[in-house]
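Missing here is one protein chain; the remaining ones are kept as they sit in the complex.
Let's turn to subunit A:
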Amino acid sequence: MSAWSVTEPSKLSKWAAGLLVTFYTIVTLLPLVWIISTGFKSGPDSISYPPKVLFEPSLEGYVNLFTTRTRLGAEEFAALPPPETWYDRIVRGSGMVIAGPSRFGERFLNSVIIGFSSTALSIFLGTLAAYAFSRFKVPLKDDLLFFILSTRMMPPIAVAIPIYLMYRELGLSDTHLGMILLYTAVNISLAVWLLKGFIDEIPREYEEAALIDGYTRFQAFRKVVLPQAATGIASTAIFCLIFAWNEYAFAVLLTSGNAQTAPPFIPTIIGVGGQDWPAVAAGATVFLLPVMVFTILLRKHLLRGITFGAVRK
């Protein structure tokens, strides 16, 4: 190695880049740290001013998130048997008793069902469509691709009213199926376009080799194309999941009782016995986890996916 190289950045610029990235990381992570720490604060700590950086951690927020509580009269309260569990004890500490589980678990499960199902459906349909667009002579291919892209050109919420009316007629309002179909419809254009790019980059010769080796077109697709598109599929899946997971407006509009997802539910925690910020923060933290886990699992693919096409093999 020579002392000076064209391709290797200098020490100074490495330092500067490192500093910049660190600063950016802090800026982006700060709200996250705020949310996570608020989830572990007690009620008074969460609203104290100036904000407490050091505080006595409490699980009150989490207990409040998963339970509903009632306040009893002083006599009844005194007549209760001693608390049996740690969460009983926390609730009793604030002068209340647990009345039952909250609906957060249900809403969270709805989010999981709807988010992951619509992601899986988008990827399934998107991969097949992208493969067809990439490999076959489809009549009006360019127009169809543009049409698919054009579904993304306006904000989905612009068609909220027609969709609301349509869903009411079809009986899809407030159903899991309805939300899965809706999120799939929004995600599919992204999936087709992203995946088509990935599949275009896979040389046709691989499939042709498989065809000659005695495999059918579908077997060649499944055994040769799919494994090589794994990177693209993984990163597309993450983008689809993030959209479906975080979607708020349609969820508010179209769901209420049965199929409500977590995003419209979390703000409603405010108001149960005052503004329960620790519970809201705890809800947000729990809500973040699946996407974080999913993204970390597919991290390797995601990095390659985001930079795809930048460097050709």
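Here are some notes:
Definition applied: a contact is a pair of C-beta atoms (placed from the backbone, for glycine too) under 8 Å apart; a residue touches a chain by one contact, two chains touch by 3 or more; residues count from 1.
We adopt the following convention: contacts and distances are computed from a predicted model.
Of the candidates "TonB-dependent receptor", "Probable chemoreceptor glutamine deamidase CheD", "Methylenetetrahydrofolate reductase" or "ABC transporter ATP-binding protein", the chain left out of this view carries the UniProt protein name "ABC transporter ATP-binding protein".
Screening A:65, A:114 or A:210 against the full complex identifies A:210 as the residue touching the chain left out.
Although one chain is not shown, part of subunit A still touches it, namely residues 203, 205-206, 208-217, 219, 224, 227-228.
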